[in-house]
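Got a structure for you, questions after.
Just one protein chain is left out here, and the rest sit where they should.
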Amino acid sequence: MTKERILGIHNLSVVVPEEQGHPEISILNGINLYLKKDEHVGIIGGSGSGKSVLMNAIIKSLQEPLVIKSGEVVLGSENILTMKHDQLNNKVLGKRIASICPNPNWRLDPIEPVGEQVKNIYLSHFKVKEAEARTRVLELFNMVGIPDATTRYNAFSHELSGGMAQRVLITMALICEPEVLLADEPTGGLDVTIQMQVFDLILRLIREKQRSIIIASRDIGLIYHLCNHIYVLKEGRIVEAGNIKDVIQNPIHPYTCKLIKLSESNYKIRRSQEYMDLLQTTDNKYYKLCEENAAHCKDGYLMFENEHIVRVCK
Amino acid sequence: MSEQVLLLSVKGLTKFYKIKDSSLPVRALDNVSFKLPEDCTLGIVGESGCGKTTLGKCILNLIDITKGEIFFKGEDVGNLKQTLFRPYRKNIQVVFQNPHNALNPRIKIKTLLSEPFLVWGNKLTKEALDEKISELLKAVHLDDSTLKKYPHQLSGGQLQRISIALAIATQPRLIVLDEPTTSLDAESSAELIDLFINLKQKLHNSYIFISHDLHAIEDICDMVAVMYLGRIVEMGPKEQIFNQPRHPYTKALMSAMLSVTTKIEDIIVLEGEVPSPVHLPEGCYFYSRCKVRGKQCAKEYPGKTTFENGEYVYCFQYQK
Partner (left out) sequence: MMKATNKGKRNFFIKKYINVYLIIGFVILVPLILVTFFADKIAPYDPTTVFSGEYLMGLSNKHIMGTDSLGMDIFSRVMYAPRIDLIIGILATSLGTIIGVPLGLFVGYFESRKGINGKISLVLIRILDVIQAFPVFILGLAIVAVTGQKVINVIYVLGFIWIPVFARLVRVETLRTRDKLFVLQERAIGQKNSVIIFKHILPNAISPAITQISTSIAASILLTAGLSFVGAGVRMPHPELGLMISIGSGNMITGQWWPTVFPGIILAILVFGLSMIGEGITISIDPRNWK
């Protein structure tokens, strides 16, 4: 039973092009990532891994000087990257793919009331009456837990707290009922208890509305509880991918192992012989794996059962 | 606990900021009191608006306090003007949150690290100074190659270690750290914590560790104070705060440490938002988001309930 694939990223590479003074710098290298219907994919990596670049590249909104060197992003049957600007903006962004970003207050227009901003996004994709659009916005505000929806509709972004602003961004993303939701560090920049509110909301959305979502985060705990599939990103490459329980319980790549252990460790544990031994064993196992399977690896990756993939070649 | 052993004693510390066009001030700190002995690390946790950064700056005499007293080794330093406070700075140092902002971008690392020695040291020869700087770098697990560089050429983790080196240079009795791990990723953060605990064991000084990174606090601190809207709502030894929190806010905070082993049912999701620090409610500040609130909580601010070994909490649940 193979589920329908909604989004496919094939061999995506992003670079800083060569200029006087430096050669080409690789930011993302040969990324392959697949999102099936009703699946929730998590992308985990430290800072500098390229998570945000990947999320931006998917919707072709990279900042200078980054450029897409090669690869495809296939939504349904079309390659987004080859679409013309108009088509991308009118037919795809917001309507079929929508995204949420960290530091929500900065992403909202400071001059317009937030409700109006959401409404206008809806109106730009659907031809309905203003009143109807406004009602829909208020419905969504209620659903995501914005209290006093009618008053907040007219609020400005600087009047909103981080948590509220994030909820507004989430309504913006949901209002056109997109097929794919991209969440780049959705809890970034927020207070801990507010992070829990956003986490709770996303969990509810996943359970009740069954959306296909890609979440990029540094927080393993967040991804573990929200996603069923995980990709581990290190310095622009996927080093491990697979079913979430598989990868978390049996990590193969040393980097994945380290990330998981770090999230659960404290000073004592890190100093303990057990911990060091564990890391060493994983390293040894991994290098042995690389040697033994150098001939079998496909494009540098080894596949295990359950679609568990590990990068082996240097 | 005898007064002599106390390194720092804060009583009734209050800081109000006046805002234009309003008669009501922003109550950043309200009647905060605590005692810090020698060789002890106090963690101060709370979310934005709780006043923890303001607390740090008041202790460091970087802002003026509105009311209250701060005693350092028994001496009243809270109300001292800048020039009179200066001699104390040798013993009270700081590490700020973002090292890229905290270090002058136009100055080389070597020059930065020589500053504390030039300010406080007796005339040192060039060789002696170089030696001291090398020692400092070794203590924070960096090598001499960083000396020639400028701040922007180092990573966040490395730069934060330079900040720590700067702070320990004068061998202060007290170091205030304001969110030192917040701008770092998981690996650098863990390295920094390990370094820090290492130093703590060697130097035996006291620290005030201000952060909302609960993992770091759990690792490092001996005592923890939880702040909400300018007041301390609970304070106690780390084990008690993390394993058996009393105040409803502390409980919510502790349940927010999301990890692979967390059970989703155990997470407490608070509703609503933090009230504005200008229009504070009459009763308990946490009333609007508390799941176990009672009638009394809306009318009065709870009194202090003290337990053995000095722990205390401000909540009607425990008040007799």
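By letter and in written order, the chains are A and B; residue numbering begins at 1 in each of them.
Keep this in mind: a contact is a pair of C-beta atoms (placed from the backbone, for glycine too) under 8 Å apart; a residue touches a chain by one contact, two chains touch by 3 or more.
Since this is a predicted model, take the numbers as computed values, not measurements.
Considering B:S23, B:T83 or B:Q201, the position touching the chain not shown turns out to be B:T83 (whole complex). When the missing chain is restored to the complex, the residue among B:E115, B:E131, B:D144 or B:E239 that touches it is B:E115. Considering the full assembly, B:L166 is the residue among B:L166, B:L214, B:M254 or B:C290 that touches the omitted chain. Interface residues of subunit B with the unshown chain, by the touch rule above, are 60, 62, 64, 81-83, 86, 89-90, 93-94, 96, 98, 101-107, 115-116, 119-120, 163, 166, 170.
The criterion applied here is as follows: only the chains that are shown with their structure count from here on.
Mean C-alpha positions place subunit A and subunit B at a centre distance of 33 Å. Put simply, subunit B touches subunit A in their complex at residues 47-48, 156, 185-187, 190, 193-194, 197, 212, 214-215, 218-220, 252-253, 255-262, 264, 267-274.
Listing the residues of subunit A that touch subunit B in their complex gives 46-48, 145, 147, 161-164, 191-197, 199-200, 203, 218-222, 224-225, 248, 258-260, 262-267, 270-271.
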